[in-house]
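Shown below is the structure under consideration.
The full complex has more chains than appear here; those shown keep their coordinates.
Chain nomenclature is as follows: A, B, C and D, assigned in order of appearance, with residue numbering initiated at 1 for each chain independently.
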Amino acid sequence: MPDPKLLECFPAPSDTPFIIEHVNEEFTSTCPKTGHPDFGRIILRYQPAKVCVELKSLKLYHQSFRNEGIFYEAVTNRMRDDLAVAMKPAWMQVITEWKGRGGIHSRITATSGPVPPEWARG
Amino acid sequence: MPDPKLLECFPAPSDTPFIIEHVNEEFTSTCPKTGHPDFGRIILRYQPAKVCVELKSLKLYHQSFRNEGIFYEAVTNRMRDDLAVAMKPAWMQVITEWKGRGGIHSRITATSGPVPPEWARG
Amino acid sequence: MPDPKLLECFPAPSDTPFIIEHVNEEFTSTCPKTGHPDFGRIILRYQPAKVCVELKSLKLYHQSFRNEGIFYEAVTNRMRDDLAVAMKPAWMQVITEWKGRGGIHSRITATSGPVPPEWARG
Amino acid sequence: MPDPKLLECFPAPSDTPFIIEHVNEEFTSTCPKTGHPDFGRIILRYQPAKVCVELKSLKLYHQSFRNEGIFYEAVTNRMRDDLAVAMKPAWMQVITEWKGRGGIHSRITATSGPVPPEWARG
């Protein structure tokens, strides 16, 4: 079950703005309608304010979706919301890219705060 | 027969604007003039307002075109219209890309609402 | 002989502006100077006003150039003119790309109406 | 010897502005310092005013450089000048790309008239 308490943060090592991108190529959850597994790729891109998410805790948080029946759109917004609460970043993008199911592949983009224009297409 | 009643929606999981893209690599309808099958790829890209289209229902809706004799242009606009009625999205693009027939391949783009400039070429 | 009467149109399935692209990978005409065949690729891109060109009729229209001795530039402008008369589109691009003849390959771009900037290079 | 009299023009088939691109992959001239052959690729891109250059005559004009000892820069500007005299185009780009000689390969771009910004890098 998606568990935001797994997310651990540490103080950003600098006050100067900088950008962090984590790409998880190995994400899986399950479809709430059919119970079949979904496979995808998760991109997290953000400018920290005070804290950064610790990478291993992010991985464990992602793994907590493994057996959850949940829609793509909900995964994406849930991650955006959980990470926004945990980190309160200057801005953030969560992009989920899903491998085909029945021939359809999908990409969902949720954001928080003012994303700079050079990242507009994700 | 294309059947918009197959489309099911669910409440958008967030009020914060986000973007959804579904790409169906396996679409088929039939040519109204020759009766031969057409094969194509359907791209749906939108920012939801209140609701999102459920993916399996989208697939079934796409499958309802299978034995319909219908022009490329009509497929594209019909989908845009049916989805606009069903979802009333903030904006939407429907792009259909058709494999060659007699050496000619085609791409049709229909939109609804104000598409952001970074998506102008589809 | 290029025969614009082959072009058949049908009412655009929507009043909302949309964009159509047809790419014919298998076009042939003949060189008016040498009588040798020319081979090329024809791109038609347009926003319909009231009507769309029917795809099979477009193919037959293209085929009517097969034994015509005609320059690249004339093919391109003739198509633009014939299609402009037949469809009166909001805007249109006709691009012809010609395989090499004596080591020279060519690309001709003719337009009608205000082509949006994202298509400026064709 | 480069012979601009080989260039033949024909009336542009339309008054509506259009763009023509001819790419000759098989150009050769000779180095005026060493007498060795140079090999290159010639790109001619222009918007005709009243006339277009006929393609076979362009090929013969290119072939007339075959045994001429002439620098890359002079080839490029000479072609631009000869074609500008012959065609008086609305605008024109002549780009020559030269295979390596002693490990150095080169690219020269000469223009005539106002080249649109989308072609600024050639």
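Everything below uses one rule, namely that a contact is a pair of C-beta atoms (placed from the backbone, for glycine too) under 8 Å apart; a residue touches a chain by one contact, two chains touch by 3 or more.
Keep in mind the model is a prediction, meaning the values are calculated, not measured.
J.: With 4 chains in place and all of them the same protein, how many does the whole complex in this file have?
T.: Altogether, the complex is made of 10 copies.
The definition used in the following text is that only the chains that are shown with their structure count from here on.
J.: Chain B to chain D: how many Å between their CA centres?
T.: Those two chain centres are 46 Å apart.
J.: Counting only Cα atoms for the centres, state how far chain C is from chain D in Å.
T.: Those two chain centres are 27 Å apart.
J.: Can you list every residue of chain D that touches 2 or more other chains, as numbers and ranges?
T.: Residues: none.
J.: Graph of touching chains, which shape: line, ring, star, complete, other?
T.: line
J.: Tell me, which parts of chain D touch chain C in their complex?
T.: It comes out as residues 10, 12-14, 16-26, 48, 52, 54-56, 58-59, 116, 118-119.
J.: Could you list, by residue number, the parts of chain A that touch chain B in their complex?
T.: So the residues of chain A in touch with chain B come to 33-34, 71-74, 76-78, 80-81, 100-112, 120-122.
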